[in-house]
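With one protein chain held back, the other chains of the complex are shown just where they sit.
For reference, chains read A, B and C in written order, and residue numbers begin at 1 within each chain.
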Amino acid sequence: MESNNNNYSTRPKGAKATLVKDDSFFTKKRFGFIFREEKKIKEAYYDVTRHEDLLSPGNSACLGCHAELALRTTLRILGPNTILAIPPGCMGGIGVVGFQGGSGTKIPVFFPLLDNTAAMLAGIKRQYQREGRDVNVVAFAGDGGTADAGFQSLSGAAERGENIIYICYDNEAYMNTGVQRSGTTPKWSWTQTTPVGEKSQGKSQKGKDMPMIMAAHNIPYVATANPSFLPDYIDKLKKAMQVKNGMSYIHLYSGCPTGWKFPTEKTIEVGKLAVETNLYPLWECVEGKFRMTYEVKKRTPIEEYTRSMQKYAHLTDEEIRSLQYSVDQNYKRLKDLCRIT
Amino acid sequence: MGKIDVLNGNKAAAWGAKLARVSLLAAYPITPQTPLVEYLATFVAEGEIDADLVEVESEHTALSVLQGGVFAGARTFTGTSSQGLALMYEPYIRTSTMRLPIVMALVTREVISPQTVWGGQQDAVTVREAGWIQIWCESNQEVLDTVVQAYKIAENKGVLLPVNVCYDGFSLSHMAERVEIPEQEKVDSFLPKPDITHVKLDPDKPMSVDPLTAGPMLTEFRHKQVTAMKYAKEVIEEVRQEWSQLFGRDHGGMVDVYRMEDADIAIVCMGSPAGTARVAIDEMRELGIKVGMVRIRVLRPFPVEEMQALLSGVKAIGTIDRNVSFAAGYGTSYLELRTAFGGKRMPPMIDFIGGLGGSDVTLEQIKQAIVITQYVANGGEYRDVTWFGLDEVDVDQLFDLEDQADQEVKEGIV
Amino acid sequence: MSAKVPDKLYRLTGDDVASVGKGLYVVNTGLWRYQRPVTDPDLCKRCSACYMYCPVGCKLELNTHYDTNLDWCKGCGICAEVCPANAITMYEEVGEE
Partner (left out) sequence: MKQIRFHGRGGQGAVMASELLCHALVHEGNYGQSIPAYGFERRGAPLEAFVKLDSKPIRERTQVYEPDGIIVLDSALIVQLPIFNGVKANGFAILNSRKKMTLDDVPENVETLATIDAVRIALEVFKAPITNTILLGAFAQATKLVSLQSLSECIEINFPKKIVEKNLVAVARGFNEVQVVTRSGQLQKAEG
């Protein structure tokens, strides 16, 4: 727990309130779920505060960055006995590995290449295992470093059963270089390389389902998680840390106010909507057995999600219906998987 | 006295790694390096090497695994060739900038296209600006000895650079010959345990590795890299001395010199053709041509001072290259020699390109090269670069044949 | 064999031979803020939601409520949004103390 600090926040003289609540979508406040999860959040709070914040207090992440939140939480759960790989991407760009002779974290951290994260971690883990030391060896990689350029090395490491924790923060595009499409960019997303125009409605292909692909590698632990649902994520991270017979893979939804174009204070809410619409269900696959970890009682229409950000602003009703269909199909398939495994 | 065995180049390299007591291995098979991977796997499977062998899915990953291992303090080994090296290029450069003392066998081969799997030196010379030390071997004994020596050079605190032990694909990698395997205890006394701390990922002593580094700092690091490369020359020489005292074998330091004491002309080459050149030199000396050889044993750092000292006084130089440089259409050793003299007065020099795509540099070709170089030494004019197999080499025209000695030399070539 | 004494003075990199980071690199993100969160201690229920969801990790637990360390707060407004008690209000930074 932090000690008291004299620099408390007070209202500057004459300053007006900036986020005025009314009924328009972008400002309406809808965080009922936090009431429901209040107890869990308090429990998670005790988990999180067990270790100090291992990330530098100041880094260059955008305002409202979901991934920065996730990374801070991740390190506080993993603790100081951890070696962290941050391949090129947003987290590297904001200075997590450091800048000019300084480190962005209080634990050992390094830049692998964009496409060799899992391989380098495998080498580190193998050597420490030889020496009989149990160290958390963890990747925190973007979707480009995971699903695209980094996929071969990740797939190889998974198949070889390397005992590493691989976390992908998926903000659905190459955000560090300024919003270009990636392999996980969903259909119809606007990006700088899939612009919307006379002959284009954004990306014309579906994104690849990275967590399912990793589950198909038959590794001991695969999960999806979302930093808006921190207690769920913390749970999964702890499970991942327990795995000793192969790779753990966690796919993190990672909202991006800059690249998706929504107000910075809405990050948690957008993430919440992704789950509540069944677009991004929270599940885990332990030794081949699928299980939902967060049951959505009544799914929210996908339109609420698409309307919450500019990257889908161009969608027609027809396209939204088609999107709804595919969301429902995916969800049904997942439920079936949970049932039959 | 060690054990005498018959080893091909790949097995000699594997023995070198075993004697160096590596703890982490990762390699992906590629012709002609493939047997090396199999030998390493067999050594590990039979418990002869106490190491982890990571069966990677590509060369890119092979080198990356080793980098991770070094970050955790491991002594590592891998090997590759040609396209594998090309695929490895991204982590390859970084190995030298991170100053990781990784040793890698580079079984030299042509690069495609055209589609080929055969020997040549194009792969290795192409990456000579990637910051690795490159040591070129002539025999399988040298391959074994050099792999062990390479760790001592690479892990020296003033060097801390990765080393490629280059040996010609097939000509050495698949050719088996008599090799003496040194005793483990003696190697242990020569090569201490690795102590790599300048980049170490250890939760007990956290640091970040390779943070963003801008101009002024990067300039200093680059300068340090170049300084280390220069210093490596001294270390290579020291290691040579120590090795020859302990094991009684000397393969040369930066260069390997043959019959240069009284030489009028010099042949300069690299890798396996040097062996054939020795035979050619002996034969041509019988016929009265005073020829010697300077073998480029270390291509990076380049033996600039050694070359100047050895070659300034000869009357002509003939370089033999199993590779080409696209800078000016010469082979690499020709180009590097020109740079080594840096505009200073140097003897006339001609280049011979041969042995590409797995063809032999034959005894006859080297003898021709010697005669042509002698002709140039005598003031004759000859084309700057001769491509064996492509350029017609008519040595008849070099002789007026009134002289009995000329007649003998001419007959000696074929 | 010992390490070679460098022939240049390395002002920035000292004894390091490769680029490494020792000591913490900190960006002064307090300067980024155009709006600041202000917590009403009377309304704060100490549920810790703001603490948990602050991406910058700049929330402070006090005896009475959760406050904000303005050295690092970037002013994203997430805390104000997630607070179930509506105890946090965002105010514009007007450039005076």
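Just so we're on the same page, contacts are C-beta pairs under 8 Å (C-beta built on N, C-alpha and C of every residue); 3 or more make two chains touch, one makes a residue touch a chain.
None of these values were measured; they are calculated from a predicted model.
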item	value
Visible chains in contact with the missing one	B
Touching residue (missing chain; options B:Ser64, B:Thr126, B:Asn164 or B:Ser272)	B:Ser272
Full-complex contact with the absent chain, from B:Glu38, B:Glu242, B:Asp360 or B:Asp406	B:Asp360
Positions on chain B contacted by the hidden chain, ascending	4-6, 8, 32, 117-119, 138-139, 168, 170-172, 174-178, 272-276, 278-279, 358, 360-363
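Here is the rule we use: only the chains that are shown with their structure count from here on.
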item	value
Chain pair with the higher count of C-beta pairs in contact (A-B, B-C)	A-B
CA centroid of chain A to CA centroid of chain C, Å	20
Rounded Å distance between chain B and chain C, as computed from the means of their C-alpha atoms	53
Approximate Å spacing (C-alpha centroids) for the pair chain A, chain B	47
Residue list for chain A, restricted to those that touch at least two other chains	95, 97-104, 106, 109
Two or more partner chains touched - positions in chain B	207-211, 213, 217
Residues of chain A defined as touching chain C within the complex	1-2, 4-5, 7-19, 29, 31, 34-35, 38, 41-42, 44-45, 48, 53, 55-61, 63-66, 68-69, 72-73, 95, 97-104, 106, 109, 228, 230, 257, 263-269
Interface residues, chain B side, partner chain A - complex	23-24, 26, 52, 54-58, 60-61, 64-74, 76, 90-91, 94, 200-203, 206-214, 217
Chain C partner contacts - residues on chain B that touch it in the complex	97-99, 156-158, 160, 198-199, 207-211, 213, 216-218, 220-221, 223-224, 227-228, 231, 234-235, 238
